[in-house]
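The complex appears here minus one protein chain, its other protein chains still in place.
Let's turn to chain A:
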Amino acid sequence: MQSETLTQKNGSKMAANIAMIVIVVALAVLPLFIVKDGEFGGADGKAEEAITEINAEYQPWFSPLVEPKSGEVESLLFALQAAIGAGIIGYGLGWLRGRAKNQDVK
(Lines give C-alpha, C1' and ligand atoms only; values in the text may rest on other atoms or scores of the structure.)
Protein backbone atom coordinates (compact mmCIF):
# COMPACT_ATOMS: atom_id res chain seq x y z
CA MET A 1 0.00 0.00 0.00
CA GLN A 2 2.72 2.35 1.04
CA SER A 3 4.85 1.47 -1.94
CA GLU A 4 1.85 2.02 -4.23
CA THR A 5 1.38 5.60 -3.12
CA LEU A 6 5.11 6.06 -3.37
CA THR A 7 5.11 4.94 -7.02
CA GLN A 8 2.18 7.23 -7.74
CA LYS A 9 3.99 10.12 -6.18
CA ASN A 10 7.13 9.33 -8.15
CA GLY A 11 5.00 9.09 -11.30
CA SER A 12 3.47 12.53 -10.87
CA LYS A 13 6.91 13.94 -10.07
CA MET A 14 8.25 12.39 -13.25
CA ALA A 15 5.38 13.90 -15.26
CA ALA A 16 6.03 17.33 -13.76
CA ASN A 17 9.74 17.03 -14.53
CA ILE A 18 9.07 16.02 -18.15
CA ALA A 19 6.62 18.92 -18.55
CA MET A 20 9.23 21.34 -17.23
CA ILE A 21 11.90 20.01 -19.60
CA VAL A 22 9.48 20.33 -22.53
CA ILE A 23 8.84 23.99 -21.63
CA VAL A 24 12.58 24.71 -21.50
CA VAL A 25 13.14 23.12 -24.90
CA ALA A 26 10.14 24.99 -26.37
CA LEU A 27 11.43 28.31 -25.03
CA ALA A 28 14.72 27.73 -26.85
CA VAL A 29 13.29 26.37 -30.10
CA LEU A 30 10.21 28.55 -30.66
CA PRO A 31 12.14 31.82 -31.17
CA LEU A 32 13.86 30.21 -34.15
CA PHE A 33 10.45 29.90 -35.82
CA ILE A 34 8.87 33.10 -34.52
CA VAL A 35 11.72 35.41 -35.54
CA LYS A 36 12.19 34.24 -39.10
CA ASP A 37 14.77 36.80 -40.16
CA GLY A 38 16.71 36.70 -36.90
CA GLU A 39 20.47 36.46 -37.02
CA PHE A 40 20.73 34.81 -33.61
CA GLY A 41 24.11 36.32 -32.98
CA GLY A 42 25.16 37.27 -29.49
CA ALA A 43 23.31 40.02 -27.63
CA ASP A 44 26.77 41.49 -27.05
CA GLY A 45 27.23 42.16 -30.76
CA LYS A 46 24.04 44.22 -30.62
CA ALA A 47 25.39 46.06 -27.61
CA GLU A 48 28.58 46.90 -29.48
CA GLU A 49 26.49 48.37 -32.28
CA ALA A 50 24.52 50.38 -29.75
CA ILE A 51 27.68 51.72 -28.12
CA THR A 52 29.01 52.75 -31.51
CA GLU A 53 25.72 54.49 -32.27
CA ILE A 54 25.82 56.43 -29.01
CA ASN A 55 29.51 57.26 -29.13
CA ALA A 56 30.97 56.76 -32.59
CA GLU A 57 34.47 57.56 -31.39
CA TYR A 58 34.64 54.96 -28.69
CA GLN A 59 37.45 52.50 -29.22
CA PRO A 60 37.82 49.42 -27.04
CA TRP A 61 40.93 50.12 -25.00
CA PHE A 62 41.85 46.55 -24.25
CA SER A 63 41.71 43.36 -26.26
CA PRO A 64 41.31 39.83 -24.99
CA LEU A 65 44.71 38.30 -24.22
CA VAL A 66 43.84 35.01 -25.80
CA GLU A 67 41.03 34.57 -28.26
CA PRO A 68 39.80 31.28 -29.64
CA LYS A 69 41.23 30.99 -33.13
CA SER A 70 37.88 30.28 -34.75
CA GLY A 71 34.21 29.74 -34.09
CA GLU A 72 34.92 26.03 -34.02
CA VAL A 73 37.57 26.33 -31.33
CA GLU A 74 35.29 28.62 -29.37
CA SER A 75 32.42 26.15 -29.53
CA LEU A 76 34.83 23.41 -28.45
CA LEU A 77 35.69 25.40 -25.34
CA PHE A 78 32.07 26.14 -24.57
CA ALA A 79 31.19 22.48 -25.00
CA LEU A 80 34.08 21.60 -22.70
CA GLN A 81 32.81 24.06 -20.11
CA ALA A 82 29.32 22.56 -20.23
CA ALA A 83 30.70 19.02 -20.16
CA ILE A 84 32.88 19.63 -17.10
CA GLY A 85 29.95 21.20 -15.27
CA ALA A 86 27.53 18.46 -16.26
CA GLY A 87 30.07 15.83 -15.23
CA ILE A 88 30.41 17.29 -11.74
CA ILE A 89 26.62 17.59 -11.33
CA GLY A 90 26.14 14.02 -12.52
CA TYR A 91 28.82 12.76 -10.16
CA GLY A 92 27.29 14.66 -7.26
CA LEU A 93 23.75 13.45 -7.88
CA GLY A 94 24.98 9.89 -8.35
CA TRP A 95 26.93 10.10 -5.11
CA LEU A 96 23.94 11.46 -3.20
CA ARG A 97 21.63 8.84 -4.68
CA GLY A 98 23.99 5.97 -3.91
CA ARG A 99 24.29 7.15 -0.34
CA ALA A 100 20.50 7.48 0.01
CA LYS A 101 20.08 3.92 -1.29
CA ASN A 102 22.67 2.56 1.12
CA GLN A 103 20.84 4.21 3.99
CA ASP A 104 17.57 2.58 2.89
CA VAL A 105 19.19 -0.86 2.91
CA LYS A 106 20.49 -0.34 6.40
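Here is the rule we use: a contact is a pair of C-beta atoms (placed from the backbone, for glycine too) under 8 Å apart; a residue touches a chain by one contact, two chains touch by 3 or more; residues count from 1.
The rule is short, and it goes like this: contacts and distances are computed from a predicted model.
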| item | value |
| --- | --- |
| Missing subunit (named according to UniProt) among the choices "Sulfur carrier protein ThiS", "FecR protein domain-containing protein", "LrgB family protein" or "Cobalt transport protein CbiM" | "Cobalt transport protein CbiM" |
| Positions on chain A contacted by the hidden chain, ascending | 9, 13, 16-17, 20-21, 23-24, 27-32, 34-35, 37-52, 54-55, 58, 60-71, 74, 77-79, 81-82, 84-89, 92-93, 95-97, 99-100 |
